[in-house]
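The other protein chains are all here in position, but one chain of the complex has been omitted.
A and B are the chain letters, set down in written order, and residue numbers restart from 1 in every chain.
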Amino acid sequence: MLNKFFRKKRIWLALIWFAALITASLFWIIFLPAAAERMDFSNILTAPSLEHILGTDLLGRDLLARVLCGAGISLGVCTAAVGISVWVGVCLGAFAGYYGGWRDRVVMGFVDIMLCFPTFFLILAVIAVMGPNILNIMLVIGFTSWMGTARLVRAEVLSLKEREFVVASRLLGANDFWIITKHLIPNALEPVFVSAVLGISSAILMETGLSFLGIGVQPPTPSWGNILSDGKSALGVAWWLTLFPGFMIFTTVLAANILGEGLRGE
Amino acid sequence: MELVPLFFGITFISFTVIHLAPGGPLDALSALNPKVSAEAKEKLERLYGLDKPLLVQYGSWIIRLLKCDFGNSFVDGEKVTLKIAKAIPVTLSISFLSLLLILIFGVLIGVASAVHEDSPLDKILTFFTLAGFSVPTFWLSLLLMSFFGVSLGLLPVSGLYSLFHEEMSFWGKLLDVLKHLLMPLLVASITGLAGIARFMRSSMREVLKQNYIRTARAKGLSEKEVLYKHGLKNALLPMITLLGLSVPGLLGGSVIFESIFSIPGMGRLFFSSVFSRDYPVIMGVLVLGALLTLVGNFLADLAYCFVDPRIRYSSEESA
Partner (left out) sequence: MSEALLEIKNLRVSFLDKGSLPSREIAAVDGVNLTVRQGDFVSLVGQSGSGKSVTALTVCGLVNSFKTEGKIFFTLKDRELDLLKMSEKELLKVRGKEISYIFQDPASSLNPVIQIGEQLDETYLAHFDDTKKNAEKRSREFLQVVKIADVERAYRSFPHELSGGMKQRVMIAMALISAPRLLVADEPTTALDVLTESEIMKLIASLRVERRLSVLFITHNLSLAVSFSDHIYVMEKGRLIEELVKEAGSFKAREAYTKRLFNAGVYDQKPKTQLLFAR
């Protein structure tokens, strides 16, 4: 089955993009962390040149360095956020699916309520209240994106619940917790994986959106979003400040979507 | 129906969210204005009822909500209801126009893609919808602004009205507003459009595989009749529900493009209230946003029941 997955050209491109991105940003973060911070006031807002391949920003910092460090930040935050949302979603979904009854209705009611809120509104409200730092961003995005996963897992558990291996396990004396964690959840993970990959793409859009608006990752820590907001102030003057970070966001989200879609097509 | 518990759930969560603030909502207020003394703070607390137990606060807030009283803004004391009432029509009209755009073009693209399955057109359209789905709206706004607004000078980049709006003729005023709305509308619609187009494509493809399409062809109907009379009708049904589900996305997205294009709608109101920690406004918009979503979904469900004959006419076995 995985043959079909690897056949499409664009999936390879997406994978290569991620590999390159992760490698480059790790390299920069580990070996050249200062490059993103070094301000050079004689070189403010210079266009791309041999010395600064992507140009410099409002404070003379090299854009390439900032973009790559920002990559690490954004990817790290978003992966963590997705991790949280998957964890919450799997736990709640399995719980609801397995026990059914009023417990199921309470959890699903909670899902319905959460789905009524425009996600971005909720995230903004919580950040307003708790302050914008990296940890809060991770938590907030994580705690507002679990609903889809919960529904998926619940559906899988409902259908797996009555299968022979579960019944057999119960007859052999396994307790609920064991059945849920050792049998049901591993089998329900496949669609969760797909939704996790797609979740990364929406998490990136949300984190960079927050940073762009100024309530996400705070400068001087670079994030594609806050570099873009610098680009806004320099609109019409420094096209590179707008083009490059935005392009990174676009391509990364696109790559994540391609991978997610490819996995789903299985 | 289930709307009642949902309403309570929404309000409860909104309430909880605000009171997550470490140090209480008034701390931020005094942080902005250090001259506020401790007793003044206490007075404010009693005024806003913040010294009473949480459940009591929640209760009295709900009662005021039902009377449509959202309290007063922390920032300028204006009634929150008034602030929201000024901002809602703008956002609602943009959302409505957006939904129209999304529906019309999304369906067109999706159907074209499905009908010409696997053709070069299909591949191009599919790529564009994937791209549209992935593009960050704030980036797109900036690109459009810098290209059409700054470089080409064709479209205005902020606000709803030009400086001389009042002096224009009726058509001039209309054109003026449209020019201001063009870029925001595009940005607001693109994600939804891409989503609907992709869904429409797969829905149409599914429908075209069905047996009744084979029957329609076997009857000798023209390909046009088969595709549009038989196919499209069925493929469009789930679209109604999907449109209802796009409402929260449209509202959430309004924060970004309204801020960038300086449009005085709900999104921008929410954003500025978040920045200034204006809690009554934040709560008001939050609750209202959720309620609007509820209404949208409810209307969509209603419309669906009306349109799908399988639900409209309950099954009767007439032997």
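Please note the rule applied: a residue touches a chain if its C-beta (ideal position, glycine included) is under 8 Å from a C-beta of that chain, and two chains touch if they have at least 3 such contacts.
Quick caveat: nothing in here was measured; it's all calculated off a predicted structure.
Q: Considering all chains of the complex, which shown ones does the missing chain contact?
A: In the entire complex, chains touched by the missing one are B.
Q: Thinking of the whole complex, not just what is shown, which of B:His116, B:Lys179 or B:Lys219 touches the missing chain?
A: B:Lys219
Q: Please identify, in ascending order, the residues of subunit B that touch the omitted chain?
A: 210-212, 214-223, 225, 229-230, 233-234, 237, 308-310, 313, 315-319
Basically, only the chains that are shown with their structure count from here on.
Q: Just how far, in Å, is the C-alpha centre of subunit B from the one of subunit A?
A: Computed from C-alpha means, the inter-chain centre distance equals 22 Å.
Q: In their shared complex, at which residues does subunit A touch subunit B?
A: Those residues of subunit A that touch subunit B are 109-110, 112-122, 124-130, 201, 205, 208-209, 212-215, 225, 228, 231-232, 235-236, 239, 242-243, 246, 249-250, 253-254, 257-258, 261.
Q: Which positions of subunit B touch subunit A when the two form their complex?
A: 2, 5-6, 9-10, 13-14, 17-18, 20-22, 130-131, 133-139, 142-143, 145-146, 150-151, 248-249, 251-253, 255-256, 259-260, 270-271, 274-275, 277, 282, 285-286, 289-291, 293-294, 297
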